[in-house]
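For this depiction, one protein chain was excluded, whereas all remaining protein chains were kept in their positions.
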Amino acid sequence: MNRGMKYIDEFRDPATAKVLVERIRRDAGDAPVRLMEVCGTHTVAIARGGIRPLLAGAVTMLSGPGCPVCVTPDGYIDAAIALGTERGALLASFGDMLRVPGRTSSLEKEKGAGLEVRVVYSPLDAVTLAAATPDREVVFLGVGFETTAPAIGGAIKTASVRGVENFTVLPSLRTIPEAMGVLASDPDVRIEGFLCPAHVSAVIGTDAYRAVAETRGIPCVVAGFEPLDILMGISMLLRQKKEGIARVENEYSRVATTTGNRKAQALMRDVFVPCDAGWRGIGVIPGSGLGISDAYAAFDAEKKFGIPVVFAREKTACRCGDVLKGKILPADCPLFGNACVPEEPYGPCMVSSEGSCAAYYKYGAI
Amino acid sequence: MCLGVPAKILKTGDATAVVELGGVRREISVMLIDDVSVGEWVIVHAGFAIEKLSEDAAKQTLALFREIAEADPSGDS
Partner (left out) sequence: MHDRILLSHGEGGKRTRDLIEKVIARYFDNPVLSPFLDAGLLGRIDGEIAFTTDGYVVTPPFFPGGDIGRLAVCGTVNDLAVCGAKTLAISCGLILEEGLPLDTLERALSGMRDAAKETGITIACGDTKVVERGKGDGIFITTAGVGVSVDGWRPAPSEIRPGDRILLTGTMGDHQVAVLVARQNLSIDAPVLSDVAPLSGLLLPLLTRFAGKVRFMRDPTRGGVGVTLNEMAAAANARFVLDEARLPVRDSVRGVCEILGFDPLYLANEGKAVLIVAGDAADAIVAVLRGHPYGREAAIVGEVREGGSGVRMRTIAGGVRAVDYPVGDQLPRIC
């Protein structure tokens, strides 16, 4: 009963996992190799797999800013709440966003006070919702990286084609390669290898990381999310380091290709335009965001309702930024585990199921 | 940020398809990929197929894992 999921279960074989762990330990040097998993889904997969303690002493996994919820600024939540409370919009959102703290409140708290928020699995469900409630404005909270951007773009196109005029998106889309570049050049961070995201890569193509590998000299391996994928990806990074090379390699060849999904990329170019984006804890990274293009301005909630998303300075006690940059481990933040816990999170790293702090807290820094 | 699962195409429609994973079915959009056919595998994220899964490449990866496991010099460690 537990063995029926193709392309998932074969990548969870315990015997192979054991061998890969041994291989990693043999290839590691005297000091633990500092690798960064960029993608939040990798952070959770590593935590759920109990992989960190398996590699203790050989590899230190730093968790990067690949959690779109974590890097979404307070101002976004505030704008979303305002759209609901001041403009009477019906909000539709991925579940991940509900407990993220804005400056003073969160969607979940406001829901308790009457804000209408519907959790959806797909942005298309929000379009369907809008079509079914023509007398309400439906605003979809479009948060994500390049994995999700095509889906959100697809929803906007669908709404456009179907003439669903009461559907808009409040975008909070960010792109990965620019952020990796910023991290790679930060001397405090000292990353020796990047474990690159599986599904972002499926969309943008593995060539997207060549600049980081070739100009910064940091090995990059694209890896899937199953335990064997992750262990193999880490092993490949260690081999590159051992051989003194820095290339982009692809462990997730069953899905990711060098050029990626051209059709999805074309759709993104149609619906979105690159823009500067503020990343919580990192600051503004030029060209690292996606805004809605003029052709689809009618579906842009910021423009339609005149409620801008303001990138504000974070609460000073919160060290999410340093956690996101991999400068400190969650346990190093003075708030971790006391003032900042999953039930009462101070910052998004603790709220998001993907956040490094939440993963550490839930699955244990054992 | 990347929660995506491999699912098999059962039926194709206009810009949609019905996929199956572990006996569970859902209708998804295939507007992001070209020429899907029944029996092919795709990665599903947020209600969309975002890319196809290559069964050949999957086999190669698994074969590589088997090779590594069998060649392990430390034996049953």
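Observations on the structure shown:
Chains here go by letter, A and B, matching the order in which they are written, and residues are numbered from 1 within each.
In this text, contacts are C-beta pairs under 8 Å (C-beta built on N, C-alpha and C of every residue); 3 or more make two chains touch, one makes a residue touch a chain.
Since this is a predicted model, take the numbers as computed values, not measurements.
The missing chain lies against subunit B, touching residues 1-3, 5, 7, 21-27, 44-46. Within the complete assembly, residues 1-2, 4-5, 8, 12, 14, 17-18, 21, 40-41, 44, 47-54, 67-69, 94-96, 98-99, 108, 118-121, 125, 144, 147-148, 227, 231, 342-343, 352-354, 361-364, 366 of subunit A touch the chain that is not shown.
Everything that follows uses one rule, which is that only the chains that are shown with their structure count from here on.
Within the complex formed with subunit B, the residues of subunit A that make contact are 4-8, 10-11, 13, 15-16, 18-20, 22-23, 39-41, 66-68, 94, 121-125, 144-145, 147-148, 150-151, 154, 157-158, 197-200, 202-203, 225, 228, 232, 251, 253-256, 261, 263-264, 267, 354.
Here subunit B touches subunit A in the complex through residues 1-6, 8, 21-23, 28-29, 31-34, 41, 43, 45-48, 50-55, 57-58, 60-62, 65-66, 68-69, 72, 74, 77, going by the rule given at the top.
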